[in-house]
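Pasting a structure here, questions to come.
Rather than the whole complex, this shows some of its chains in their spots.
For clarity, chains are labelled A, B and C in written order, and residue numbers in each chain start from 1.
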Amino acid sequence: MFMRVDKLQAELPPPKRQDPNAAAALQELLGGKYGEMSTLGNYMFQSFNFRSKEKLRPFYSLVASITAEELGHVELVSNGVAMLNNGPDVPDADAGDGGDISKSPFEAMKDIRSFASFASGAGGALPVNSNSMSWNVDMVTTTGNVVFDLLHNFHLECGARLHKLRVYETLSDPTGREVCGYLLVRGSVHAHSYALALKQITGVALEKFLPVPNIPLDKIPECQKYLDEGSHRRLYTWSPADYKEIAGIWGNGEQALPTDPPGELTVVDGMPEGGKIHQLVGVPSAFTPDYAPEEMFEIATKLYKKSR
Amino acid sequence: MFMRVDKLQAELPPPKRQDPNAAAALQELLGGKYGEMSTLGNYMFQSFNFRSKEKLRPFYSLVASITAEELGHVELVSNGVAMLNNGPDVPDADAGDGGDISKSPFEAMKDIRSFASFASGAGGALPVNSNSMSWNVDMVTTTGNVVFDLLHNFHLECGARLHKLRVYETLSDPTGREVCGYLLVRGSVHAHSYALALKQITGVALEKFLPVPNIPLDKIPECQKYLDEGSHRRLYTWSPADYKEIAGIWGNGEQALPTDPPGELTVVDGMPEGGKIHQLVGVPSAFTPDYAPEEMFEIATKLYKKSR
Amino acid sequence: MFMRVDKLQAELPPPKRQDPNAAAALQELLGGKYGEMSTLGNYMFQSFNFRSKEKLRPFYSLVASITAEELGHVELVSNGVAMLNNGPDVPDADAGDGGDISKSPFEAMKDIRSFASFASGAGGALPVNSNSMSWNVDMVTTTGNVVFDLLHNFHLECGARLHKLRVYETLSDPTGREVCGYLLVRGSVHAHSYALALKQITGVALEKFLPVPNIPLDKIPECQKYLDEGSHRRLYTWSPADYKEIAGIWGNGEQALPTDPPGELTVVDGMPEGGKIHQLVGVPSAFTPDYAPEEMFEIATKLYKKSR
């Protein structure tokens, strides 16, 4: 079972300007083959399909708990995409009747790369890559062979890191860069953890491969605050009470990667504090939430009061 | 953010026999257009993309909290699929060397409907429908228009119920039938809740449509224990502290559907107690977890001890 | 613009027995690359996109009018698929409450090839091929180059005929065989007409290629009544008043293929008389039209009377 907390894993700075093509680029990290829908889909189905869960508890718990973190990554990138698609929030822009819709208020959308992200998705995020291709089952590997699935996951996290770097190198807006910076640190943790799990089984020191690609996180300004707070040495259980067995893999004196700030790896029960979710103010002229929405706001306020 | 608890929303009875074609039929409720990946995908992205969250809090919270329940539905169907694909657990069948693999030990798989579910998925669940077609973005609607998205969701839950009934009518094994029975009750709750939300905005008593399709749950034996415990009158917040505003929609004197046991609708903080996850014993001859796995079990036990 | 007439192009004999796998085989002629959705999709979009329509009127009219016939082919195959999926009609089986749905009334569906055709499509037809793969844009060629598009269409009709023959050789039920027999005659007419159009432009006697594949229609018993009535020598305009210019291509002394009954090719204004559409009686236990449908029948009767 899963629970939800109304926060983001990292607080995102507001976008400087509306930039649908930047949002579309960021979609590569959401619905691309090496995006967060893929890490989520792989670990989620691997954890459902895991065999001999009791006998292999630490390995099962590793895949199961990271699944929950990936859900939050999907949420984080989605928020970033929506923010870049819409630009800075204008408070109360969601009130009023939207003006004269016959004056082509969205003419600027005509030339963006992913028109359907506006016309159908209303500037939100979708499980597609930067070329608008759908995420799909071909991006999921779940063979039930623990060694192979972990090797696949190790490769997947390295590939994800490569894609995050390239998107980072493309974006200049702080919202998108923050998404990349945060995910680079956490993706590195996941790659590291799969390497350590495989080392336990095979004896091969796979963590010596890292980092792949070969760029230390200290070259990325947006990574620094996460490194400073030691995020790169921490795995969360993402659970009120379960999955603590991951400490058998992530811990036991294992250390941070040599290119990162030094220290021992530790497991933290539960989840990080997180940051505020962006408001994403509605646009009446695009019928979000709807044209002339004040009546809806009033109804919602009434219902809200009833619920307290 | 999301947390995970190592339990299923409902405890599933063990399968009577291995039946990959029954498992494939159940896949329709996982990766089909009206399956749980679709309800999950629609509500997850709608909640990420929701505009004016604060002003429309009760509606936002409804979609956001049901998202978390749908994650558990995806998990439940996945467990059912894996159990039917594999048949009754044979304790300790995951030990040993798998025997003589040159004797075509899996010849029986040759004629099943979804061979790849064995060859690649190892009898696990995948985000595909009963015809092996991938779940994809065409099954996600997130327009940002709250009235329309809720109407879409209402139609989606009615359609999901229709598919659940047909799969139920096909299956004779208790595992699959329990999955359907549980989901029929919970799906009815979701359809009901979207109808009530729309009634608040539009004044149209949409809940009078229900049930669609027109079959009271009391005709389904597997639904009875859930009706008896009042599951059909309950919405959970699926959160330690958030989403309580759904009580503005689900509550306020609203009653159970006339075809279900009577009583007032209530919101429950958090989540249900849930049931045990099936073990899904490994099969060395199919290399799950791996050939001659005792060594892996030993390593896992050692790591488990270290984690305590 | 298009009009509709509530008849089938050919009257189909009732099926001998329910045979979903035969229905799935027939789907190849509906949604396969060389199926009727493809001939429809190619000619429909080619006719929309046709350039210099006035100057090239006879060629435009050929493609435009055959489009209308292909709509009826899609309808015919769809009816055949639904009939084979459902078996012989049982009059008034659509009344009543459907019996005890907890007794797995559709257990037999569990092992059919295309389970979703039952679970989601309710035994109806869908735009998919015999392997449940969706028809899609990759099956449409519309280049705007008249010579090339006609050559493509010639190849498409020959390929369609090849597939019809193989499906015919697979089916033993009279419903499916009648579909194939009728389509073989009409498909031959279309191949012939594209050959004659190309001969007018290029001077190459392409009709001498025919028949491809090399089987005279007189080997197919189900083709005989259509040959006897001269269907193989007739092109319809499928229009109250337009597209008569096809007589410039199909006519002018051109003769039937040497392997078919002899005679001159002629254009017929309008459409053939057609046959009755199959009733496809509902199944309450599968909720079609709905459980306990008598009330719906009564409402419909009342509305029917009001409409007169």
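Throughout what follows, a residue touches a chain if its C-beta (ideal position, glycine included) is under 8 Å from a C-beta of that chain, and two chains touch if they have at least 3 such contacts.
Quick caveat, the model's predicted, so the values are computed rather than measured.
Count of copies in the whole complex in this file: 6, from one repeated sequence with 3 chains shown in place.
The criterion applied here is as follows: only the chains that are shown with their structure count from here on.
In terms of inter-chain touching, the protein chains here are arranged end to end in an open line. Once the centre of each chain is set as its mean CA position, chain B and chain C turn out to be 39 Å apart. Between the Cα centres of chain A and chain B there is a gap of 23 Å. Separation between the centroids of chain A and chain C, computed from CA atoms only, is 48 Å.
The residues of chain B never reach two or more other chains; the list is empty. The residues of chain A lying in touch with chain B in their complex are 1-9, 31, 41, 44-45, 48-59, 64-65, 67-68, 71-72, 74-75, 78-79, 82, 94, 120-128, 134-138, 140-147, 200-201, 238-249, 251-252, 267, 270-272, 274, 277, 279-283, 286-290, 293, 296-297, 299-308. Residues of chain C that touch chain B in their complex: 100-102, 104-107, 109-111, 113-116, 118-120, 122, 132-134, 285-287, 290-292.
Remark: chain B residues 19, 21-22, 24-25, 28, 32-34, 113, 129-133, 162-163, 165-172, 213-215, 219-222 touch chain C in the complex.
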